[in-house]
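Apart from one protein chain that is not included, each protein chain of the complex appears where it belongs.
For subunit A:
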Amino acid sequence: MRPITLWRYEARRTGWAAVLGPPLAVALGIAAALAYPEPSDTTTARILLGGLEMAVPLAAAVVCSTLIGQDPAREVQLTVPTPYRITLLRRMIVVLSWTAAVAVLAAAVLIVTGWWARWPQNHGAFAGQLTWLAPMLGLSGLGFAAGAVLRSPAAAGAIVTTVWAIQQFFADAVQEHLPGRLLYLFATTRGAATDDWLANRLVLVGAGAVLVALALILLGRPERLISEEDE
């Protein structure tokens, strides 16, 4: 099978939620910014960047949490030469690449139109891309790992959305201590300490990588994939 055919197949297997989620997230962020009744440049810019930092990673992570447990005949997948975990990793790469393409396009529009610069903690056009990249990788890693542990898309999706919501509801309490600040998903638009920003972004990227590695180790045990799952 030619690689392009293979990747096209994996892209189709990720489903409509993967395709529609990121653009919908960007659109909702823009709608929220436009809906602000007394617009000031800073607040509007903050909501626009907030859409990239909050909504886009959530859309990617929830889809990543459902990748495991979607194939109706996993036994067949386990018989082919390509390890099933590599297939799942490939699908995750498809989801994250599409999300990144949408996010880069949205960020480029914000940079060109000047909205990016209007939020004081934007961290520049290049390093500032960690605004969406770091929470996307961290939260998606959590979703993928939760899917590998629980083998239930519903439960893994619930954990991702709950962690996201806790950080929204208790933004101040979560950031009272250094570990909480380093793992806070929304450090660009709701961050408590600007000095911790780069460390926070790198820790989120690292946490995402560690969680994906843990998931791949778990997925290396085929008996976990064909035993009874939490349907």
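The working rule: contacts are C-beta pairs under 8 Å (C-beta built on N, C-alpha and C of every residue); 3 or more make two chains touch, one makes a residue touch a chain; residues count from 1.
Keep this in mind: contacts and distances are computed from a predicted model.
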item	value
Hidden subunit of the complex - UniProt protein name among "Cytochrome c oxidase accessory protein CcoG", "PepSY domain-containing protein", "ABC-2 type transport system permease protein" or "Transcriptional regulator"	"ABC-2 type transport system permease protein"
Candidates A:Ala59, A:Val203 or A:Leu225 - the one touching the absent chain	A:Ala59
Among A:Ile159, A:Leu204 or A:Leu225, residue touching the chain not depicted	A:Ile159
Sites on subunit A contacted by the missing partner chain, in the whole complex	15-18, 20-21, 24-25, 28, 32, 35-38, 47, 55, 58-59, 62-63, 65-66, 150, 152-155, 157-159, 161-166, 168-170, 172-174, 176-177, 180, 230-231
